[in-house]
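The structure follows.
What you see is the complex with one protein chain gone and the rest in place.
Up next, chain A:
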Amino acid sequence: MELPIYLDNNATTPLDPRVLEAMLPYFTNKFGNAASRNHAFGWVAEEAVDYSREQVAKLIGCTEKEIIFTSGATEADNLGIKGVFEMYQDKGNHIITVTTEHKAVLDTCKHLEKLGAKVTYLKVKEDGLVDLQELEAAMTEQTILVTIMYGNNEIGVVQPVKEISAIAHKFGALFMTDATQAVGKIPVDVNADGIDLMAFSAHKMYGPKGVGALYVRRKNPRVKVTAQMDGGGHERGMRSGTLNVPGIVGLGKACELCRLEMDEEAKRLSGLRDKLESSLSQMEESYVNGNVEHRLPHVANISFKYVEGEGLMMAMKDLAVSSGSACTSASLEPSYVLKSLGLSDDLAHSSIRFGLGRFTTEEEIDYAIENTKKAVNHLRDLSPLWEMFKEGIDLSKIEWAEH
């Protein structure tokens, strides 16, 4: 077992060696531009892109023509949301999303507000799931788009996508989902789920960074988005720019491997995740964040009360994890996702996210359990709050000098 152990697979995943192998020729002798129609170099590249499109389409149950390659999920989110807003502005200007979305969605919506969009940011329930009645109540005749993520990047909860899309369609709106954390991890079928647009990226599913896709439905209804980048009119006019052929080949191969191995991998990872989570949640004053029934198989988000997340991560120095603690970022605010669940700031500061992946072993999980327990106990020995809790002092009654 090599240290440190990578348990941050929601941030990014390592490239699967089989994906790398598929990509390599497209950096060297198969370097052609997929848009070069008049010679063999271009044809070879185009063929590779077409094949990748098939591999991607197969994973999510759509046709090849519905895949628009992008530089990643952030671009796909931007293209989908801004593109729909621009294309459908005659129909209405109202967009519905939720407060626990990724910044790529939230900040895109905020940008559109400046351009005249009305955006509703739905709160989530304590378990992180959308309240369907609230969603329905928020729908208006002006609603053109409901954009709600499939699986959450911090806590892993999986939204009731089928029910959400049914509500959107009932009111004549389109349904878009940022499925970056879900595609390749759990079965996602755009038809069964009623998805009209979907953003995802390769590097969260053992593919390369810098490539992703936007699924845009072509039938029932035929969805159109206004291009957000002008140029050569690639990707059916929706996304100009020379195709990143090696990246696209990598995305295709990554999708194929996920399609073939997902069931088994999900079973294995949820087993390891449950082992990790049940051992750690046995510790005194530790809490699992988010719904534990409807969620991705490979994520556990746990708050260890009375210790601070960043300090804790320093003590877990052989583990690469992430924290909802403020101190990990330049801002002093703790995770807005955890706060959206109604978690108090101190519990949000005390959270650690464990993201398991394809290459995580049971030996690593056993090590992670011991290492985390030791770190939590060590930090609690240093914590005045833990000492006060142990003495039976009610911390909520103390007048803290907030700074």
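Rule of thumb we're sticking to: contacts are C-beta pairs under 8 Å (C-beta built on N, C-alpha and C of every residue); 3 or more make two chains touch, one makes a residue touch a chain; residues count from 1.
Here is the rule we go by: contacts and distances are computed from a predicted model.
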Select, from "Nitrite reductase (NADH) large subunit", "Cation acetate symporter", "Sugar ABC transporter substrate-binding protein" or "Iron-sulfur cluster assembly scaffold protein IscU", the UniProt-recorded name of the complex's unshown chain.
"Iron-sulfur cluster assembly scaffold protein IscU"
Absent-chain contact - pick from A:Ala22, A:Ala227 or A:Val307:
A:Val307
Which of these, A:Gln55, A:Asn93, A:Thr180 or A:Ser383, touches the one chain of the complex that we don't see?
A:Ser383
In the full complex, chain A touches the hidden chain through residues 306-311, 314, 325-327, 330, 332, 334, 344-346, 349, 381-387, 395, 400-403
